[in-house]
Every structure is written in C-alpha cells, then in structure tokens.
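Before I ask anything, let me first share the structure, which is written out below as structure tokens.
One protein chain is absent from this view; the other protein chains keep their places.
Note that the chains take the letters A, B and C in the order they are written out, and that residue 1 is the start of every chain.
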Amino acid sequence: MEHVAGNFPFVASALLIGIAFYIILFKRNLIKLIMGIAMMSSGVNLFIVALGYRTGGNAPIYTDVPPGPMVLSVPQALTLTSIVINVAVLALMLTMVIHTYRLTGDIDSEKSRKLKG
Amino acid sequence: MDFLVTHAPILIVALPLVAAFVIPLISIGRAGDRGRDIFSLAVFAFIAFLVAILVQNVHTVGIRVYTFGATAPELALPHGYMVPVRIIFEVDSMSIFMGIIVTTVALAALIYSLHFMKGQTGQARFYSLMFLLYAAMMGLAFTGDMFNLFVFLEIASIAGAGLAAYRTNMAEAVEGGFKYIVISAISALLVLFAIGILYAQYNVLSIAAIAHYMQYTTLDMIALGLLAGAFVIKLAGAPLHMWAPDTYTVAPAGATPIILAASYMSMYALYRVTFTMYGGQIDTTAIGWIVIIVGVLSMFIGVMMAVHQTDIKRMMAYHAISQGGYMLLGVGVGLAVLADPVALANYGRDAMTGGIFHIINHVFYKALLFMTAEAIFFRIGTRDTNKMGGLARNMKWTTAFYVIGALAISGIPPFNGFASKLLIYETVLKFSPVLSVIAMFVSLVTLASFAKVFYAAFTGPELPAFREVREVPKSMIIGMSILAACIIFLGLFPGLVVDNIVAPATNALIDQAGYINAVMGAVP
Amino acid sequence: MRRAIGLILLFVLLAFLVSGMVLIHPFGDPSPTDMDDYIIDNAQNQTGSNSVVASVVFDYRGLDTLGEATILFTAVTGVLLLLRTQKRKEEGS
Partner (left out) sequence: MLSKIVRTVANQLILFILIFGLYVIAHGHLTPGGGFQGGAVVVSGVVMLLVAFSSHDLKKSLREPVLSIMESTGALIFAILGFAGLGTVFFYNFLVGSPIFGRVPPTGPGPGDFWTGGFIPLMNFAVGLKVIAGLSAVILAIALFARGEEMEE
C-alpha cells in the first residue's frame, strides 16, 4: 500500500470509471447514460495517458525541446486513437437517442422500451 | 502470385475497407445501383480468392507473420532488439478458420441482400457498412496486437449497430441498435482498460510479446477478469445475454448473419486471450469451470426463453445464445484439463475440437435460419408465428431451407449439427456425465421448439391472406442455397472437415509456444 | 432489490479496480520502457518526423490510425444512414 499516494492519478481514474458505472447502471435517462459512457472513456484515457508519464519529462516532440527525459509516446498515440473512437461512438449513440425520442416521445429507458421477454 | 501470397493478410483486410470507401462514390446518382452491386460482388469474389490462397498457404508453411511498415514482412523485431515495436498480423490455423466462416457467411449474406435491399433507401451506406463489418472481423481474426484488436472490435461494433438500427421507422430497431452499441462501448472500454494494465507492466502491445513476458501477477489476473468479462458480454454469454435477442431480431436480413458472426469473433478473442496470451501457466481448471458454467447457463436459459417466443426471429436469437453454450462447454472442458496431458490427449483435445467445430456449424445453420425468417417477413410482413400458416404451399424453397436449418440445429443426422454435437456429447461424457445429459436435453427442447414453429408456419390449411404469396426472388434463394450446400457438405463429410480445418485450429490454440516463437523466436 | 445488487456489484468492481491501481508502477516512473525508448531514439532517423507522437500514430502504429479513420468513416456512414430521407416506400418494413 506504500504506493497509494504516489499512484493517486491511477486511483483517480479508477474512481472516475466507478462513478461512470454508477451512472450507467442506475440512471434511466438515455442522455445521462451516454454521459456515463463518455465519463468512462475519459477515465480510461486518463489512465492510459498517465501510465506514460516520467517525472520531469518533456513532451515527445523534438522541435525546440529543452534537454531532459521524454515521456513515453505510445500511450499518447493510443489515447489519441481512443478519443477519436469515442467521438464516433457518441455521435452514433446520440443519433439513436434522437430517433428514440422521435418514435416514442420519451428518452426514459423504461418508458421507451418496446422489446421485452 | 508471390506478391498475393506475401501480402494476402493485409489485402484481405484493406481491400474491403477501400471498397467501403469507394461505394458511396460510385453510387451517387440514379444509375449507380446496378454498378455498385456488380462492384461489390467482384471485390468480394477477389477477396474470397485471396482467403483461399491464404488458407492453403497457412496450412502448408505454418504461422504467417506480417509486420506493418518494417523493411520486410517477417521482420517482427527490429534488428538486435528484444521487443516488437510495430503492429503485427499473426495468422495461424485458428485465425484462418474464423476467416473461412466469416467469408462464407458474408458472401451468402451479400448475395441474399442484392434483392432484399432493392428499392430501399440508403442502400449505398448499407453495403458500405457491410464491407466495413467484414473487414473488421477479418482484422480481428488476423491481428496479433492487443490495441489493434480493440480498434477492430470497435469498428465491428459501430458498423453492426448502424446496420441493426437500419429500419429507423420502427422504434424496436432503434432500440436494438442502441442496446448493441451501449453494450459494445462498455465492453470495448473494459478491454482498453485491461490493455492499459498489461501495457503498464510489460510495455509491449503484441499478444505474443505479452505472453512471452507474462509474470502472472495480481494485475494480470485483474486484466484477465476485465478481458473475459468484456468478451463474454459481447458473445452473449448467459447472465449478460440480454442484448442479443433484441439486436438479432431487429437487424435486416443481410446484416443479421454478419452480426451473429461478429459475436463469435468475440468468442475467438476470448480464446485467443485465455489460451494464447495467458496459456497453461495459470490455474486453467478454475477458469475452465467458469467457462463451462457460463456455457451450461447459456444453453439452458437460452433454450428455455426460446420455447415460448412467438416472434420467429426472436426465438432463433435465443437459440443462438443456447447454441453458443455448446461451444463454450466444449472448449471449457478442454481448458479445464489443459494442464493434464493424459486427460487432454484422452478427451480434452476432442472436446475442444467439438466446441470449435460447432462454431462453423452453428454460424452456417443459424445464418440460414435467420435468412428464411427474413424471407417470410419479406413476403408476408410479419414475424409472428401465430399469424402464419400454410406457407409451404407457395414458398417451397424457403420451406426446404427452413427444414434443413431446423434439423441441423437440433442435431439430427446427416446434417452438420449432429457431427459437432456428437463430438461434444462423447467427450463431455468422459469429463462429467451430468453436463452431457444437460446438453442432450437442451438439444431435444430445441428440436421441439423448431418443430412447433414448422407446424405453425408452414403446414396447415392455406390462410386466405397468404394465397397470393410468392416465392422470394432468385438472389435470396442463391444466398440461402450456398449456406444449405455448406451445411449438407459439413454433415456428410465431417471427418474431412475436422481433419483439415478444425483440428489444426485446435492445435494452434493449444500450441502457445509456437505462436510466441513466430514473433519472439529471435529473443534469447 | 435490483438496486442493492447493482450497488454491491459496483463496490466489488471498484474495490477490484482500486486494489489493482495501487499495484501499478509508481506514477512518473514507468518500467520497463524498451518499446518506447526504441521509438524515442529512432523516430527521427526512421520516419524523419520531429514529432515522436506523429511518427507513432502514422508510422509505427499506422494500421491503428487507418482503423481509427475507418471508425470515423463508419460512424459518419451510420449517422447518415440513420438520418436518411425515407421518401421511397420501404418494402421490407
């Protein structure tokens, strides 16, 4: 447990994911559900980008960089990819919610539900 | 020819992507529809040819490694270096086995869609999404890199959700698509989190390299839990199966078989992670039993929910969950005895072969059944079995295909379901007789369920409303007959198929060292 | 009842994740770093790009970026497919 203070960023991202899970499990409003998924993706992105940090490191770009170590570059690239992916997912989800509202007049997940059993 | 052989792994993934990008361009304007159909078929035929080349190549030379952006495709490690840096495709017999399934089903679905989609709006984007989904599934099968797997998983989810919600004038369709994308997004984020944990420890992303450096720490077990949970959600395993019936029911006909195949790509990813990445060093008995329990639960819950459905497609969707249980049962038995060489040679390997053989059988007959259900819907406009009757008079081909599919799913000889189910019963009997009895019982209930629908929908007096019903157009019949022919072939010559395709796939899954050495062979 | 089960599941998951997080290498001191060191050392002379992140995104992990561009294309295609005009009558539905 000696790492708890040092690993604060990782713990924070895990807590963010936990809050997001709470929203996804218990909120019935579909827009809030989407916000939960967006929060969850932020938590995961924060986690991955924090993995690559080196104390006192510079951004991994050689253009006019001050001397010193560089932070890891692969996590940054992965985060970049993951952010774009989440934009795409959110766009499609919002479109479906617009349709749900148009067809059922409601964005409550219980009231707009048609498929059961 | 050498060029095609060398670059087949990437061409199979990249050509459908290019086709998907081109399709919106060539179908602008009124005259584009026919040209687009021909273009789609031509591209797909060429891809199928490439898959055939690659199957032959992998079975002769073994695992194929393709490193992107290196100076040579086989150069997985940079000169004098210990870890792979670039993205690697690693094609072994298991990958190519999934490739064969996906390609056949996608070809049948594409041909089926040509007439099914005629006159509908948004066709160009529909075909575009079908190609994207196909490319994503092939990428999932071939990739040897964890993050790349995540990317392809996301392409498959988004394309699948777009296709599932295609009929936007029905609230059910939008709901089914929305459920699919929510579930997919959550499970994909869990996968990404697990990838982060693995990356933090080993600073590599290639599956082979992670397996090579694996230390089996607590963190690795947490990552395994997240990965397994995410993939079980995506393959509609028992407690987390609720999305599957909704999505399969509402998806349009050409898309349903491909979305079904996409869920088995998640099963492939689960096997890849448990067998290849974690392998024999972990406590496989416990994990094997978890897989078995998920499988038996899926079998039982799926079939029990299916019996009282009145929507014909929804019934088939629940049966899909139930049949997925058989695959998990077979492979779970193999996983449970993976550490015990005697039991593995005695029945474990055969159980796994049965479970993997069941994937190809199930995808074929369930795709055929979904297509017959949509053919009925295409002609009479309802999926409610209580409103159907006497359809056999006017829809002879559809009836014949339905009977083939129903007999195959119930495990009646000489159809293909019998071959794999028999293999599962025999081997599971040696492991635990109770499980075998449950499996046979589920099979009986399945037969009863499909017989009920057959009598309700196809036989009986001719209903006045359906007197004018005609047989479905030719391209839909061709699409269905491709799958029916495959089913009969697999049923008549199971030994040939098992020896040539399925058994190498099983061996590739068990052979963790071979998979690692293909990439990490140069490391001391 | 469902709420209670959900809450218990949530706390189990949270405990699972947080207990894992404290086991990861200390923040700011990743190890090992073989792959990233190779990329930081060789990115300039192999790809000619001063930005190491750009060389990872487009060169070392180019296929991921192709996938990412494809995902964006897929989502746009999906959105435009769902928001399409439905003037022609649909036969199938």
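In the analysis below, a contact is a pair of C-beta atoms (placed from the backbone, for glycine too) under 8 Å apart; a residue touches a chain by one contact, two chains touch by 3 or more.
Here the structure is a predicted model, which means the values were calculated and not measured.
In the full complex, the chain left out of view touches A, B, C. Within chain B, the residues in touch with the undisplayed chain are 3, 7, 10, 14, 17-18, 21-22, 24-25, 28, 66-73, 121. Although one chain is not drawn, its touching partners on chain C can still be listed: residues 44-51, 53-55, 57-59, 62-63, 65-66, 69-70, 72-73, 75-76, 79-80, 83-85, 87.
Interface residues of chain A with the unshown chain, by the touch rule above, are 59, 61-67, 80, 84, 87, 91, 94-95, 98.
In this text, only the chains that are shown with their structure count from here on.
By number of C-beta pairs in contact, A-C leads over the other of A-B and A-C.
Annotation: 23 Å between the Cα-based centres of chain B and chain C. Rounded to whole angstrom, the centroid-to-centroid distance between chain A and chain C, based on C-alpha atoms, equals 9 Å.
Annotation for chain A: residues touching 2 or more other chains are 17, 51, 74, 78, 81, 85, 88-89, 92, 96, 99.
Across the assembly, chain C contributes residues 17, 20, 23-24, 30, 33, 35-36, 39, 61, 64, 67-68, 71, 74-75, 78, 82-83 that each touch 2 or more other chains. Interface residues of chain B facing chain A in the complex, by the touch rule stated above, are 147, 151, 154, 157-158, 161-162, 165, 168-172, 174-178, 181-182, 185-186, 189, 192-193, 195-196, 199-200, 205, 245-246, 249-250, 305, 309. Within the complex formed with chain C, the residues of chain B that make contact are 14, 17, 20-21, 24, 68-69, 78, 81-87, 116, 118-122, 125-126, 128-129, 132, 135-136, 139, 147-148, 151-152, 154-155, 158-159, 161-162, 165-170, 174, 197, 200-205, 217-219, 222, 225, 252-253, 377-378. Interface of chain C with chain A (complex): residues 3, 6, 9-10, 13-14, 17-18, 20-24, 26-30, 33, 35-36, 39-40, 43-44, 50-53, 56-57, 61, 64-65, 67-68, 71-72, 74-76, 78-79, 82-83.
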